[in-house]
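Of the protein chains in this complex, all but one are displayed in their positions.
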Amino acid sequence: MSSDQAMLRVDKVGKQFGGLRAVDDVSLSVRKGEIVSIIGPNGAGKTTFFNLLTGQLAPSEGEVRFDDRSINALPPHARARLGMGRTFQIAKPLIALNVLENVMIGAFMQAGALSAARDQAMAVLERVGMAHLAPRRAGELTLSERRRLEVARALALQPQIVLLDEVMAGLNQSEVAHEIELLQELHAQGLTFLIIEHNLKVVRAFSDRVVVLDRGRLIAEGTADEILSSPVVIEAYLGAGHMGSGRELPASVTNEG
Amino acid sequence: MEQLVTVLVVGILLGGIYGLVSIGLNLIFGVVRIVNFAQGELVMFGMYGSYYASTYLHLSPYLSVFLVAPLVGVLGMLIQRLVIQPLTSEANMQIFATFGLLMFFQNLMLAVSRGEAYSVASTSSDGALAIGDLKLSTARLVTFAASTLITVGLHFFLSRTLMGKSIRAVTQDKRAARAMGINVERTFLITFGIGAALAGMAGALLTPIYSITPAVGGNFILAAFAVVVLGGLGSVWGAYIGGLIVGVVEAFAGYYIDPSLRSAVWFVIFLVVLIVRPAGLLGQVGAEEVGFREQH
Partner (left out) sequence: MNSTEDIMRVRATASTRTRPVPAGPAPRRDVIASAGSAWGKYLVGMAIAFAPFVLLIDDSHWINIIAVTYLMGGLAAAWNIIGGFGGQFSLGHGVFFAIGAYMTGGLFISFGWSPWLTMLPIAVLAGGVAMLLSWPTFRLRGPFFAIATLAFNEVAFVLANHLESLTGGPRGMMIPFKVGFVNMIFRERWQYALLMFCFAALVIGISVWLRRSRLGYYLLAVREDEDAARAAGINVLAVKLQGMALSAGLTSIGGTLFTMYLRYIDPPTLFTLPDVGVKFALLSLIGGIGTIAGPLLGAALVIPFENWLRAELADSLPGVSLAILGLVMVLAALFMKRGVMGAFEDLMKRRRGAKERGQR
């Protein structure tokens, strides 16, 4: 577990907005090939934390290191070029383009010309099982298709690590199972994952390590089983009144908002 | 020294005019969050309205305000309801739409008036007040006073009345205001109406000073942009103070640098403010919300 092997290392990162400390002294390591999940109640600062990692926001303190170099000064597109792919909590398909073109946008980072980008994008679509949707306008996709398109576009970058922000939000049970299958396949192919998730079933099925954020602070870290039965975590989710019941968090603490 | 004071006073009075013209734009800008390119034409309609009131109803410009302002206000509400509201969250199309209105209104008046310039003579047009060695045009003094009064009036309206408070709530956070039960569309409608009425009012008050041509709106809109951006969106006093600053800077630039470069002053101010401090001097509205992206 030596930190030299960490692909992504976050050192005491914090973000202040005026009087609000959205992220406070969070440190985290993700090793190559790991799946790390970030959970926590609403407003815990999870997406803010992601934005600090991808460069959308600059940290007030602390350092983000990727492949053992500091990337604090790098803007988002430079971090994407280094190998950090990400999806957004609200899917952002490029609606005027079709599915293939959406993925090509990502593929162009590696391929310079249209035909190469098109072929690479097609390969990615096959990998995620969306090849038949290639000509469909991105604006006409269902929610689960949009989510998958986000993932495809990130994959087209040939990233080393993929950051997924609540990629399961709003999906029904069979769609969720479908997505987990895809993610597991991708993981088996060697991809590293850092995901924000509310759906604890997903967390249980698809995590090596779980990290809990509450009010901007990292309050617990461990395996899925450890975390999901930890009193500290239960308290954070449900409030002090429910302490000590010894029960686990209900498996479907899904967030609709 | 005397020159300096004269230029300063000229600038201040000019600033009063700019503040008057900008106050409506500022309100619309700050609340509805759209750039109303046609605002200058609303001022122009105010001027023409005052002219027709003077010619056919023999009303003095200052009295015609009571007739003209509500009419232009209604026009404003129509614009908001028919043109702006359908284009909510389509910023680029809003640009086309309001610029199209600018072209339409301006050239409509050109066709109607056959290109003739009008002017309205009023007792104050030629009058001047002498203070020491300075001769101050009465009309401009009246305008300055009106600008100040209107700003004060608007300030009280926004802080004391229920409608005013709704407007301020919507300015700060549209979603929260909606959640509190405020009818945001109706607030936009009323705000646009008030903003347009203020423009019409400004037009009527300015007829003793400027000659009335279809293109006159163009003069004001450009300066008004500079004023609004400098003063800061959503701030009533920002428009007033911004107007004074723009007026004074323009007067000094015109006197000491070159009269023909006066209009360039507006843009330089506008560009400098947007790049250096987009929230303006007293801006209520957050910079990113309105015009500026966080840069990396």
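In this document, chain identifiers A and B correspond to the written order of the chains, with residue numbering beginning at 1 in each.
Definition applied: contacts are C-beta pairs under 8 Å (C-beta built on N, C-alpha and C of every residue); 3 or more make two chains touch, one makes a residue touch a chain.
Values in this document were obtained by computation on a predicted structure and should not be read as measured data.
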{"item": "For the chain not depicted, the shown chains it touches", "value": "A, B"}
{"item": "Residue among A:Ser29, A:Thr54, A:Gln120 or A:Ser230 that touches the chain left out of view", "value": "A:Thr54"}
{"item": "Sole contact to the chain not displayed, among B:Val7, B:Val74, B:Ile95 or B:Ile182", "value": "B:Ile95"}
{"item": "Full-complex contact with the absent chain, from B:Ala111, B:Ile131 or B:Ala145", "value": "B:Ala111"}
{"item": "Missing-partner contacts on subunit A, residue numbers", "value": "54-56, 75-78, 80-81, 85-98, 100-101, 104-106, 108-109, 112-114, 117-118, 122, 126, 131-135, 142-143, 145-146, 153-154, 156-157, 169-170, 256-257"}
{"item": "Positions on subunit B where the hidden chain makes contact", "value": "34-35, 83, 86-87, 90-97, 99-108, 110-111, 114-115, 214, 222, 225, 258, 260-261, 263-264, 266-268, 270-271, 274-275, 278, 290-293, 295"}
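To be clear about the criterion, only the chains that are shown with their structure count from here on.
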{"item": "Separation of mean Cα positions, subunit B and subunit A [Å, integer]", "value": "48"}
